[in-house]
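All protein chains of the complex are present and in place, except for one that has been dropped.
Labels run A, B and C following the written order; every chain starts at residue 1.
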Amino acid sequence: MNLSFSEEDLKFQDEVRSFIAENYPADIKNKMDNGIPVSKDDIQTWQRILSKKGWFAVNWPEEYGGTGWSITQKHIFQNELADANTPTLVPFGVSMCGPVVYTFGTQEQKDRFLPGIINNDVWWCQGYSEPGSGSDLASLKTKAVKDGDHYIVNGTKTWTTMAQHADWIFCLVRTETTDIKQQGISFLLIDMKTPGVEVKPIITIDGSHEVNMVYLDNVKVPVENLIGEEGAGWNIAKFLLAHERTGIGGIPALKREIRRLREITSELPLGEGFLKDDELFMDKLNKLEIDLLAAEYSELRTLAAMSKGGHPGPESSILKIKGTDLQQGLSDLFVEALGYYAHPFMSEDDLISNEGRIGPDFAANVMPHYLNYRKVSIYGGSNEIQRNVIAKAVLGI
Amino acid sequence: MNLSFSEEDLKFQDEVRSFIAENYPADIKNKMDNGIPVSKDDIQTWQRILSKKGWFAVNWPEEYGGTGWSITQKHIFQNELADANTPTLVPFGVSMCGPVVYTFGTQEQKDRFLPGIINNDVWWCQGYSEPGSGSDLASLKTKAVKDGDHYIVNGTKTWTTMAQHADWIFCLVRTETTDIKQQGISFLLIDMKTPGVEVKPIITIDGSHEVNMVYLDNVKVPVENLIGEEGAGWNIAKFLLAHERTGIGGIPALKREIRRLREITSELPLGEGFLKDDELFMDKLNKLEIDLLAAEYSELRTLAAMSKGGHPGPESSILKIKGTDLQQGLSDLFVEALGYYAHPFMSEDDLISNEGRIGPDFAANVMPHYLNYRKVSIYGGSNEIQRNVIAKAVLGI
Amino acid sequence: MDFSLSEEQLLLKDSITTFVDKDYLFDVRQKNIKTELGFSSDFWKTFADLGWLGMPFSEADGGYNGGPIDLMVIMESLGRGLVVEPYIPNVVLAGGLVSRLGSEEQKKELLPKIISGEIQMSVAFSEPQSRFDLNDVITSAKKEGDSYILDGYKSVVMNGPSSNNTIVVARTSGNQLDKEGLSLFIVDPSLKGVSLRNYSNVDGSKASEITLENVSTPASSLLGNEGDAFSALEEVIDLATLAISAEAVGIMEKMNEITLEYTKTREQFGETLSSFQALQHRMVDTFMAYEQTKSLLLMCAAKLTDKSDDAKKAVSALKYQVGIAAKHVGEESVQLHGGMGVTDETNIGHYFKRLTTIRAIFGNTDYHLKRYSAL
Partner (left out) sequence: MDFSLSEEQLLLKDSITTFVDKDYLFDVRQKNIKTELGFSSDFWKTFADLGWLGMPFSEADGGYNGGPIDLMVIMESLGRGLVVEPYIPNVVLAGGLVSRLGSEEQKKELLPKIISGEIQMSVAFSEPQSRFDLNDVITSAKKEGDSYILDGYKSVVMNGPSSNNTIVVARTSGNQLDKEGLSLFIVDPSLKGVSLRNYSNVDGSKASEITLENVSTPASSLLGNEGDAFSALEEVIDLATLAISAEAVGIMEKMNEITLEYTKTREQFGETLSSFQALQHRMVDTFMAYEQTKSLLLMCAAKLTDKSDDAKKAVSALKYQVGIAAKHVGEESVQLHGGMGVTDETNIGHYFKRLTTIRAIFGNTDYHLKRYSAL
């Protein structure tokens, strides 16, 4: 057992840190540091910088453009990105669609879809949830009926993050109706420009537009856009859910945020002193920090086990629950830190124009963040579903 | 709405307080105040003092020897008893068997059993649980087969508190095997001196002997000991469980104990000061005190509603959950208060001889109390069962 | 001991409940909060017409002599309807201070207009560094001839934007944290040197940041005796804390109902959500959290009515409990709604937002736990 960084690891850390320092665009950094929403362009710019360096599809096999890094290197890389407060990498292409394509796709499909993902020309979104399905993903109703060399797709997808920016959507569709609802599901890639695809925004309680309804009305999709066998979609979905959950914990970002909150306690005036003089508040902060430390090492243990072979299993469910608990808990502590100044509402436009903030500079994003983060225990398989998964797969009940 | 005491209430309070001051035997008080176990004799002595005054069967209808007090008076009485740290009244006769007899019994049964309960000549215990039944009370297997003017009873009862001291046991027995397990259960009174009744102690993790196994081997019970109709036992059981739960919260005792813990924080040395200087500990104490205040007023609301007619309903399940949560939480705080001095174990004999206590005087009972109180969320219908009851009866699901 | 409401209180409750259920529809509210005013002046007129605005004032002042229990009844019912109209800042806070400290002239001038709904007022008591400490005041007032000169900054003033007058807490003597030396001034926001930055809060209410720069206000605008405002201010904030706690209890009761209803209809895996035992037990817990809070609400209203010695302590116990239960009930309600809980379209998220701001208003759990402990 040895959890310290080797000489090479430390050199690698320096390399990553220098690269970010030299290449992270100042205008994007300014937005991120000041809670001004970043645009799709900003994200694309940053992801292309990483991609050019060969550091974008970190987890992919080397043959497809991955890095071949060790677990420790990946850990260092994620931490450095988070420390520098760079935009979160959009997972739908690189972490979700990409792995599905290189794991389950044909050579032709790999050649066709992977380059667009890795060079950030093609943006993806995820067509999983439906209005009726919720946590019961397999109950999905969107139908794909084969008609010669096409599928005709009809249905509605919901909670589709970034659909308004996406070029393509990967969908779970029902190609057959069977008694066992997990059967007859297929994994289909759909060009968002196809006639019959319509995107409608869903505004969430924080006032933001992140998710959408995607209506599919007689959408014609070529059969070569089918990934894997017809009817084998549920296996791909399960593979993907486990993949999604390891990332969903967002530990490196949490580490940056809790450091930031600690700084803030020395900045926020309280009576004749500062918030850091408030023992009750600091206790909560310290408790959360310890909890985060435990989650970080739990994630490292899982990653270490994965590096010895095998995909992330039910452990990813534990990471999902702990990570999202921490995200929600920390966002709540930020709200508490601000007192009344958590209440003023700034629209996205207010923030972009960066005028007329109320209270401390960082205040504007705090309550929206708390409200928005209610979603994290709901999406990606709700935390209730994760508990069912753990009960079944880990406890054997 | 008016929650303050009237002139008469205050007068009543004085009367109760004076009576206790003048009549609570000093030797029993000494034991109670110093954590020395009280004997059956002690309890009987105290209960007879109350009984003679007419203050024992407080909740009974006046015609059977009850007090006819208002809710407020009962509240005052319970608080005064608890404040004076008198022995907890043993519920099996006065709060359980008595109400069953005067509610469901024949005139003959009333005449036969109520006097013994009210004057404390006859001690009762409760034969409900069985080794296999647990929370699923209705699955009980003890059989009573009618044979002329007797039932022949066979089976095993468990968790029978104070069976070693009891003269009689009231039992749920199966007089018929039906598809619906709640049917065919009857309520039978059994003299513990009947041949075939055997009591075996169960020692609990705190080292005490409070509960027992009661073996019933071909026990001959006259049919006139059946309460209510044959097969109507389940209704009586439900009536009784609701009765039991209102008392189970033990709010008045909790109020005395938390006051005591607050005193202790000024007595227990900590560094150069006292435990009360420890903000983290005092926060927990204050939180618990507020929680207790809420539970107290919840109980008063329930009692007030009951006084306007009707038996305690599913609200008693809420009181049971909250009260036992508080009992366990407070017993844990006592443990925390003591640090290392919660660990030494004193046997009952050590305590009775009152020699060689380790650490602060009150320390010896603290950990046993914590350990013993694990039971309160298990017995009287486990807190899980109570949640099922509330879900069904209050939430309608 | 009697927990039941009087005939009049039951009628009051009925009347508000009927209004809320029939007229105060969710989509109407959502439209209103997006207007410049941020609420409905028609509804406000209704409140006046039905006598709700006059409830806490004495008959001599033109009111109905209502006590803490009446206030509780009103706010619990308004809470169930998620009513955004500024009852607390205007009637309870500003009206409460004027009725307690005002000269006959000031009372005659202002109270009838508050009761009739003609004017809006607010109280500017918090500052960026004060968090929830009422005695932490830097804003200063210095007497100069027949005037006072005010300088300072007041933060998150509820109902500031539509206020015809704002009662400003300022320091006429002493140090930043002293309880002595606080004075109140009824400030006309159009005075030179007063600048307001108005905005909406996440719960749909409106508020202002108020800067006071060398503001000269006539000595007649002093409310009460100079330097002596703290105890009345604390008393009024305590009453407002009861009021907002009652609002929270109404909100929680309603959220539990909405959530229970949702779980009874929403199906997953071929069964309604309400049939899953893990969810049942969690709904029992949110129900109990509501019940516990309701019990402390009743206790606190009674103790304030009786002017008990431990009334302040009861207020802090209540608000502490509100903070705990609001987080619990609020977050669970959203979670049990799944995705629907986080959309702007459905009402549950808006109840959640109001419940969340209430956690901090007039002091969060930490503040009230400390106050409880200190009292």
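Note that in this section contacts are C-beta pairs under 8 Å (C-beta built on N, C-alpha and C of every residue); 3 or more make two chains touch, one makes a residue touch a chain.
What you see is a predicted model, and the numbers here were worked out from it, not measured in a lab.
Here is the thing to keep in mind: the chain we left out touches A, B, C in the whole complex.
Touching the missing chain, out of A:39, A:139 or A:298, is residue A:298.
Screening A:136, A:198, A:230 or A:283 for touch with the missing chain picks out A:283.
Screening B:202, B:223, B:305 or B:352 against the full complex identifies B:202 as the residue touching the chain left out. With the whole complex as reference, residues 129, 134-136, 139, 158-159, 202-205, 207, 269-272, 278, 280-281, 328, 332, 335-336, 339-346, 356, 358-359, 367-368, 370-372, 374-375, 377-379, 382-384, 387 of subunit B touch the missing chain. Residue positions on subunit C in contact with the hidden chain: 276-278, 280-281, in rising order. Considering the complete assembly, subunit A touches the hidden chain via residues 1-5, 70-72, 75, 282-283, 286-287, 290-291, 293-298, 300-301, 304-305, 318, 321-322, 384, 387-388, 390-391, 394-397.
Everything that follows uses one rule, which is that only the chains that are shown with their structure count from here on.
Rounded to whole angstrom, the centroid-to-centroid distance between subunit A and subunit C, based on C-alpha atoms, equals 38 Å. Separating the centre of subunit A from that of subunit B, both taken as means of CA atoms, is a distance of 53 Å. Multi-chain contact residues, meaning those touching two or more other chains, occur in subunit A at positions 280. For subunit C, the set of residues touching two or more other chains reads 369.
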